[in-house]
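A single protein chain has been omitted from the complex, and every remaining protein chain is retained in its original position.
Moving on, here comes subunit A:
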Amino acid sequence: MDFLRPATWAEALAAKAADPTAVPIQGGTDVMVEINFDVRRPPALLDLTAIGELGDWELTADGLLRVGAGVPYARIITELGDRLPGLAQASRTVGSPQIRNRGTVGGNLGAASPAGDAHPPLLACDAVIEAESAARGTRMIPATGFYLGVKRNALEPDELIRAVHLRPATGPQYFSKVGTRNAMVIAVCSFALALHPGERRLGAAVGSAAPTPLRARAAEEFAAREFDWSGATALDPALLARFGELAAEAASPIDDVRGTAAYRRHAIAVLARRTLTWAWNDYRGKAAA
């Protein structure tokens, strides 16, 4: 197995173009597990950890946060927790301190597991993934078009993820996850919510309850249509319940060792109602102040 260690982003893209079967490795918290379990034996590993800019984030000219693919969860929590609260909450639930120090959103996207915790907040916040190849340059892929199947994403064989673009929160954001234990746990199911009050709508996304993470479109449309976006009133329990139902209907879960499909549907409705209640209370508090 070759171990490629490009020093610059351009070299990395060139290496990936030269050998599209080379497997990128950032934190290694997915790649090394797969290698240890003999899930795959790549002919080459492409180590991205020497490329400084992948570990940086910046505010772009159009007011978006451009978060490098190599920024670990621990730094998202401490450095971006105020502007990306949904993603930071999800980051807090990932693995253990060691995993949060090594693991990255770029790696979560690369792995594209339906249970990846970063995905629901990325979807709910309309994140856009910046991919790049030596041959065709930069390509901006909306998160909604990124997840294609179980552990399959929209990257071309010669592309790498450079960064994720997200608008700093314009309203309350929440993430909630059900797991069998208190730490080091793969989500049985998860849910993320981001309110976009300026646009009188919200983003809602479901994790670990379908072959890919996905947006709960019907729930989003229902919220845009039915909620009182002036922020003056509490949510009618009937609206809350309907929102939960629509969120659960978005899922197509399976029975597995972590939980039954029926349980997952039930729990998604609970998480949807719960995150919406928290977010709406914050929103009303702000609107009233």
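As a convention for this text, contacts are C-beta pairs under 8 Å (C-beta built on N, C-alpha and C of every residue); 3 or more make two chains touch, one makes a residue touch a chain; residues count from 1.
Note that in this section contacts and distances are computed from a predicted model.
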item	value
From "Cytochrome c oxidase subunit 1", "Xanthine dehydrogenase", "Transketolase" or "NADH-quinone oxidoreductase", the hidden chain's UniProt protein name	"Xanthine dehydrogenase"
Absent-chain contact - pick from A:Leu64, A:Ala154 or A:Ile186	A:Ile186
Residue among A:Thr138, A:Thr260 or A:Asn281 that touches the chain left out of view	A:Thr260
Chain not shown, touching residues in subunit A	33, 37-38, 96, 178-186, 188, 257, 259-260, 262-263, 266-267, 270-271, 274
